[in-house]
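A single protein chain has been omitted; all remaining protein chains appear in their positions.
Naming follows writing order (A and B), and every chain is counted from residue 1.
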Amino acid sequence: MSLNDIVQTAEKSQVFATVKGEPVTELPKNLYIPPEALEVYLEQFEGPLDLLLFLIRKQDIDILNIPVNEITNQYVSYIELMQILNFELAAEYLVMAAMLAEIKSRMMLPSVVEEEEDEEDPRAELVRRLQEYEKVKFASIELDDMERVGRDVFIASANIDHLCFDQPKPQVDIGDLTHALLSVMARKKQRKPHTVEAIKFSITDRMNNVMNSLREFDFIRFQDCFTEEEGRAGLVVAFSAILQLLRNSLIEITQEKPLYPIFISLAKNKTKDSQS
Amino acid sequence: MSDLKKILEAILMASRCPVTAKDLYETLHDPNTTEDQVEEALAELQCDYQDRAFELVEVASGWRIQIKIDFTPWVQNSLKEKPPKYSPALMETLALIVYQQPITRGEIESVRGVALSSNILQILMDNEWIRISGYRETPGRPALYITTKKFLDDFGLKNIKNVPELPEITKISE
Partner (left out) sequence: MSDLKKILEAILMASRCPVTAKDLYETLHDPNTTEDQVEEALAELQCDYQDRAFELVEVASGWRIQIKIDFTPWVQNSLKEKPPKYSPALMETLALIVYQQPITRGEIESVRGVALSSNILQILMDNEWIRISGYRETPGRPALYITTKKFLDDFGLKNIKNVPELPEITKISE
């Protein structure tokens, strides 16, 4: 579906896509890619760095002085658009969006930056990655432009099938063959998509369990919150539940001395907490 | 040397199999060249090669450039010194055919995870290690490849059943 189709559909229905259940009636603003080339471009991006580099180069922005606020907004617009157009969006695009947001927020706190002497420009790491990526991209184009055998250069050869001599036997044996097969199979196994199983344990349930126990007993031992039979997933969920309770200031964790048992109890300031 | 002759030389030198005069003519896409001119140019090339180590001959399936028979000992020597080395991709393809025959190109590609470069099957066919045994009755009627007697001879096997058994865990059908 081209952008024109999308726009036409939009004109008819006033809604051309639905994102998270919300109808979308207008395209994101601040798009610097010409709409007619949009689809082609979006499909071609080789990842978040490529997209970001495009936005920077397209607008002649100095890579060493990126206006993070503006670029972030544009980047996020594209991400949203890609989602609207149902592009399969690699998780890395979202990671980059988060990174940009973080840089943006760090840059909005200039006082903190000034106080700490050695504080690096929050953009430095991003700039370094962009420059490195651009170099690789450039090199790959150079490499692709080189004349190569099979595409531009062809080997001249003359036939020898009619010559009568004992062709040497291949320097391979059946063992090499089984070895080759085993390595194919090993690779195939690695390629196999791993199945994501539904979560058997719920953090909320676990949080409730801990709270119920604490209402019954004043203290519970930290290690009693874990059941070995539940395996790694169970342990992780139990631990996350405890961290969550702690974060919500619902429980307290105490240990008298190093290596002594760790105890969990209800938070004492629980009632005060609600006032603050 | 005329351009036409050079172009024909280039095509014939680059081709692995014989090319018919008609195919050569069609490849040219040139309204100013007739099929007769192609035939003429081929004849002239034959003369050109009189003082070279190779010659242009017409065989059943077309024209091909081949090494003159006088140079057999040296070609043999060079092959002895440096026998052809087979790529891992070729060995893996052959292994899949050995253990999974009959097998289609698509099946080989799906197990290996990448498209098969066309010359791999060609080399295996040229070596007469594999042949097409038939076609699968599915859309596209893909060719089914199996190993040959020559494969057994070259690998020192009496029977295809003599190929080493694979460990149970790596059985292909999963």
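Simple rule for what comes next: contacts are C-beta pairs under 8 Å (C-beta built on N, C-alpha and C of every residue); 3 or more make two chains touch, one makes a residue touch a chain.
Only a predicted model underlies this, so the values are computations on that prediction, with no experimental measurement involved.
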item	value
Chain A, residues in touch with the chain not shown (by the definition above)	44, 46-50, 60, 62-64, 90, 92, 96, 129, 131-144, 146-158, 160, 187, 190-191
Positions on chain B where the hidden chain makes contact	1, 6-7, 9-11, 13-15, 19, 23-24, 27-29, 51-54, 65, 67-68, 71, 74-75, 77-79, 81-82, 84, 87-89, 112-115, 117-118
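As a working rule, only the chains that are shown with their structure count from here on.
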item	value
Mean-CA-position distance for chain B and chain A (Å)	45
